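A single protein chain has been removed from this complex, and every other one stays in its place.
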Amino acid sequence: MPTPITNIEAIEPKLLPGDLAIWLFIFMELLVFGIFFIIYAVVRIQNIELFNHYQLTLNRELGAANTLLLITSSYFVVRAVHAIKADNIKNCIYWLYGALAGGAGFLILKSWEYVDKFSAGINLSTNTFYMFYLSLTMFHFLHVILGMVILFAIAIKAKRGAYSAQNHLGVETGASYWHMVDLVWIILFPLVYIIR
Amino acid sequence: MRETFTKGMARNIYYGGGIFFLLVLIGLSVDTVRSLPKTDNSQNLTETVAAGKRVWEVNNCIGCHSLLGEGAYFAPELGNVYTRFGESTENIKAFIKYRPVDGIPGRRSMPQFNLTEEELEAIAQFLKYTDGIKTARNWPPNIQG
Amino acid sequence: MNTDDLQLKRATSSALLSLLNLTALPVIGFIGLLYVYSKTKPNTIDRYYAVVGIKTSLLAGIALLLVTLLVILLGGFESPLTWVYVTSYFVIVHASFILFATWTLTRSWTGEKLKRQILSK
Partner (left out) sequence: MKYESQGIAKMYFIAAIALFVGQILFGVTMGLQYVMGDFLFPEIPFNAARMVHTNLLIVWLLFGFMGSAYFLVPEEAERELYAPWLAKLMFWIFLVAGGLTILGYLLVPYARLAELTMNDLLPTMGREFLEQPTITKIGIVIVALAFVFNIGMTVLTGRKTVINLVLLTGLVGLAVFFLFSFYNPDNLVLDKYFWWFVVHLWVEGVWELIMASLLAYVLIKVTGVDREVIEKWLYIIIAMALISGLVGMGHHFFWIGAPAYWQWLGSVFSALEPIPFFMMTLFAFSVVNKRRRDHPNKAAVLWALGTAVMAFLGAGVWGFLHTLAPINYYTHGTQITAAHGHMAFYGAYVMVVLTMISYSMPLMRGKKAANVTAQKLEIRSFWMMTLSMVAITLLLTAAGTMQVYLQRYSAEPLPFMIVQDKLAIFYWLREVAGLIFLSGLFLYIYSFFAKGKEVEFIAEQAE
């Protein structure tokens, strides 16, 4: 990517993209998910047979499709950041909408999966495995919604001309959050759906 | 210098995070309320038990005792008192009934509440019902509460 | 980054690592401290904070682990008084170390040494 010399970013040292406040928040989020993943792993070892048995009832194809959706939308977000850095507001908005579509696809597939489970009478209190499966994925599900709200807000602000090559902190901040949501799923998916 | 930590972002995190977790809390509360019938012993929640809860409240029992671990820690836990008293409501009633009016010299003593027979039966039934609540890991850890 | 900024950065990382060593990342934080120390030169502010961090960590290790372990060994695992002592001791000493490390961290942000009059004369 050619970097114009006039770009302030090129001169100033930069450790993290986006606002430092969001990184504090992301750190906090990862801490929470991290603790939950560790607890999951420990409880899984203690109830290995139960977990192995009920893991098979999950729909892995849907999970894999969702992984692809999120990775693609993460890529779109990267493109959106590049677009705004090149002062191409129009493309930035298109890429953001693309990322939103990916997120929406994730939500639809996931809802389908939930409907399937709920109609089978499964809920948080069914057993330990489903408790973890539902609470972890639903917690992540809510994060996807939040991430989409953020991306949508950025798209609207971009449309109003709030961002430019010089001022793209907001886009980067939203992008950082969306990558976090994606990253959590990439860990969550194998952990809950695949690893045996 | 470029602003790397904006107040606007901190504010958004406050509002966003606050609303997000409030919604999570509401969702979990709905689920909790819906799944309570499995553990809350409501099938045994009779009129007498409800009356017993009133007796429990208007005599401020929680001011000395704890019930399922909540309350004061001056007197014994009563969440499992029914079991501790040999699964007998009569024993509970007798204990409450024969408290000395002037206390026991030098020691803690439960006041004499002058409850009627009806009230005694109600509070005993309430404590029996409470003992029937299915707490996680069957808390309290042992019979002593 | 010029030297002063780099030194300030190392000084704050030392303070942060010593705090982490006390809380979320024991041992790992200490290894980090040793690494930061190896990068510093004598008579600089970052060397100063690295040394403060290492001293705090070592002292905390002795006060929290060694003493606690000794009390348990001497007092006996099955004695309630051992636990009474260990709980109260550990909590208060651990908290004091954390508070000290927190103060160190905020001092390191200013790029000066630890000593400072908190209340005016």
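Note that the chains take the letters A, B and C in the order they are written out, and that residue 1 is the start of every chain.
As a working rule, a residue touches a chain if its C-beta (ideal position, glycine included) is under 8 Å from a C-beta of that chain, and two chains touch if they have at least 3 such contacts.
Keep in mind it's a predicted model, so treat the numbers as computed, not measured.
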Displayed chains contacted by the hidden chain, counting the whole assembly: A, B, C
Residues of chain B in contact with the chain not shown: 5, 7, 10-11, 13-14, 17-18, 20-22, 24-25, 28-29, 31-33, 35-36, 39-42, 45, 49-50, 53-54, 56-64, 66-77, 101-109, 111-113, 129-130, 133-137, 139-145
Interface with the unshown chain - residue positions in chain A: 21, 24-25, 28, 31-32, 35-36, 39, 124-125, 128, 131-132, 135
Chain C residues that touch the omitted chain in the full complex: 80-81, 83-85, 87-88, 91-92, 94-95, 98-99, 102-103, 105-107, 109-110, 116, 118-120
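Simple rule for what comes next: only the chains that are shown with their structure count from here on.
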Centroid distance [mean C-alpha coordinates] between chain C and chain A, Å: 36
Sites on chain A touched by chain B in the complex: 8, 12, 19-22, 24-25, 123-125, 139, 142, 146, 150, 169, 173
Contact footprint of chain A on chain B as seen in their complex: 1-6, 9-10, 13, 16-17, 20, 23-24, 31, 35, 38
